[in-house]
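Got a structure for you, questions after.
Left out: one protein chain. Kept in place: all the others.
All chains are identified by letter, namely A and B, in their written order; residue positions are counted from 1 within each chain.
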Amino acid sequence: MRAFACGAAIVLVFVAAAAVSFVWTPYDVGALDIPAKLQPPSAAHWFGTDHFGRDVFSMILVGARVSIAVAFVAVGIGMGLGVPLGLAAAARRGSLLDEAIMRGNDLVFAFPALLIAILITAVLGPSALNAIVAIGIFNVPVFARVTRGAALSLWTRDFVLAARVAGKGRVRISAEHILPNLANLLIVQGTIQFSLGILAEAGLAYVGLGAQPPTPSWGRMLAESQTMIAFAPHLALIPGLAIVLTVLGLNLMGDGLRDLMDPRLKRGRA
Amino acid sequence: MKRILLALAACLAATGAAEAQRADLTLGMQLEPPNLDPTAGAAAAVDEVVYANVFEGLTRFASDGTIVPALAASWEIAPDGLSWVFNLREGATFHDGTAFGAEDVAYSFERAMAEDSTNAQKQLFEGINAVNVIDDVTVEIGLDAPKGDLLFDLAWGDAVIVSPATAETNTTEPVGTGPFKFARWVQGDRVVLERYDNYWGEAAKLERVTFKFISDPTAAFAAMMAGDIDAFPVFPAPENLAQFEADPRFEVIVGSTEGETILALNNAKPPFDNVTVRAAVAHAIDRQAIIDGAMFGYGIPIGSHFAPHHPAYVDLTGLSPYDPEKARELLAEAGLAEGFTARLALPPPAYARRGGEIVASQLRAVGIETEIVNMEWAQWLEQVFANRDYDMTIVSHTEPLDIGIYARDDYYFGRHDPVMQALMEGLGTMTEEADRNDVWRAAQEHVAVDYANVFLFQLAKTGVADARLRGLWANSPTQANDVTQVYWAE
Partner (left out) sequence: MLGFALTRLVSLGLSLVVASLVIFVAIEVVPGDPAAYMLGMNASPETVAALRSQLGLDAGPVERYLGWTMGMLRGDFGVSYTYRTPVAQMIADRLWVSLPLALYALALSTLIAFPVGIWAAARRGSVADAGVMGATQLGIAVPNFWFAMLLVLVFAVNLRWFSAGGFPGWEEGLFAGLRALTLPAIALALPQASILARVMRSALIETLGEDFVRTARAKGLTRGQALRRHALRNALIPVLTIIGLQFSFLLAGAIIIENVFYLPGLGRLVFEAINKRDLIVVESVVMLLVFAVILVTFLVDLAYAAVDPRLRRR
């Protein structure tokens, strides 16, 4: 419970930061002020300035927006495709369809994720949108597998048997009886994938494959500040800490949610 | 007690002596060469390892950019200028032990000129119609027309002399005539060269040179700081140079390169087909801000496509001073008072990626919105360079004396320029230095007045080396790391 509150508080701060950045940032993130470059944190620039004299605090705010948006949409793609696939596989357990979906899952899992993301951006060009696609694709099998596993056990439960006796079709049962019972599980898994998505976005942006300039991005801020770490350490520390805190918050929230929703599991976790 | 002290002193002296004789060098480079044959591709990294060290041509670039004899000891030009006779070095040998002779010269040039040649600079050999072996140490080159820059062309890495026996395997096991022979290549990590004891000329001072490839600027910085690397002749992150300067262990070497860094405009595509729009863009750009912001102050502003260290250089930056007001007026004059949107393609180097962000922000200030598109070199070469599908791009043209590209109809600038074509045609046949310099000056002024591109700055060569190293090249007349004269002081 405490973990959940902690995590939720951290996540809320970053979501709020992202939301605020739509209407207000202390400085224009696109405006360069080269004479004022590489300043340490001060009253005028809370987090200092970067190598172009841009305000790092403003960039962190807008960067939160990019990270959250990319990870969120990627989770959406994963759920939107993965859950129906998992439901279908469970509904037709042991059929050719089930086998095809599960083998397809294994196949996607078998591809080295980062390499494929790099290939995708090599084909489509680097952009935030393509980062979403690359991360989203690898979320699909995760959700398909989780959904199928949980749905299979639900299919043996009495209320589902009752619905079958009542003559409801597999699609209707999946939608009306199975899916609602999966909501908790999916929310928890969604939180986990969300935090993995933030990390993945940072990694892609770090190798130059995420959102493109002038849009700020935490991962790219890290990459650009790397060579200056010895004389302007704030440039590398601040975006790094932003990533760590967001991911930490999401993980704590995910664990907390799991415990709240399924007390049975609680003995296994902190 | 005294004896012990003496022994100790002797020990110290011995280690001191061992240090004085230090004869190994580890050199850092950002890019690994794809192969080690300078005649088999355009990658500058190949020359940066083997040029002058392993392979030699008939002539070569000296550190100050002049052309000096290499495998050719001397030469004579026929009075009509259509035939050059080269007298070759006697006693030169390839590293596999075979003797170097006129046959090798003929073989190398004919191979580069052949129909199925994959020499990336085949145009260097244009106008040569015959390579005749006169005797073992004399070779004659026949020309269609007098060629003023033959010695210059033959100094390129792409024109080095290879042995027929090893031409096919030079990509992985290069065999040349230089003072160093190839020892080992650990792909992805390093190339090792060792001194060649039967070198025809003055022997190299170093016994062993290791070229280590570190693409990541942070890793390069850490490797220098940790002492893993003795010198990084082209250090990839100018922002770290101040730290090296402050550290007595290191020396920062700032020199010039042949790299004119330009904001290229697609002259064939509206609105950049309009000279007024091009002039507006030129006035919107603050060169010094780009040099300070992208290169941390290293670089010289240029106003045309010409290197400031060349005797024929004319400072034309005054034609396009930073004047956003004027830029807006010119845009209005061209009927674009509302501004417009253009794409800006950026290849990987820091000068382009960082410079591009600054250019985008400066253009936005006068109403030109830019959409930055970052590209890898492979994609840049296909989309921008070959297919000319671009609006603006930032790139450094590192070939020496390459203003002639403005005369080319097929070049990616998208220009058709009869004035430049006439100038360059005249240049080809001139052999007098003064005449040639007059043409260079006229050409510089012509492209500047026509605002063919926005000329940003001459790329500086910023290197870092151990303070005790001597003999490294400060400037970069061609892309090379000539280590034949390098030694450790003290």
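Keep in mind that, in the parts below, a contact is a pair of C-beta atoms (placed from the backbone, for glycine too) under 8 Å apart; a residue touches a chain by one contact, two chains touch by 3 or more.
These figures come from a predicted structure and were not determined experimentally.
Set against the missing chain, the residues A:36, A:179, A:207 or A:261 yield one that touches it, A:207. From the options B:189, B:245 or B:369, the residue with contact to the chain not on display is B:189.
When the omitted chain is restored, the residue from B:67, B:85, B:99 or B:120 that touches it is B:120. Here one chain is not drawn; of B:76, B:382, B:409 or B:433, the residue touching it is B:382. Although one chain is not drawn, the whole complex shows that of B:222, B:314 or B:401 it is B:222 that touches it. Chain B meets the missing chain through residues 32, 34-35, 41-43, 115-123, 171-172, 186-190, 212-216, 218-219, 221-223, 225-228, 376-379, 381-383, 385-386, 399.
Although one chain is not displayed, its contacts with chain A can still be listed: residues 94, 99, 103, 106-107, 109-116, 118-120, 122-123, 195, 199, 202-203, 206-207, 222, 226, 229-230, 236, 240, 243-245, 247-248, 251-252, 255, 267-270.
Just so it is clear, only the chains that are shown with their structure count from here on.
Within the complex formed with chain B, the residues of chain A that make contact are 30-32, 34, 37, 51-53, 122, 125-126, 208, 212-214, 226-231. Residues of chain B touching chain A in their complex: 216-218, 221, 237, 239-240, 242-243, 289, 292-293, 353-354, 356-358, 360-361, 364, 372-376, 379.
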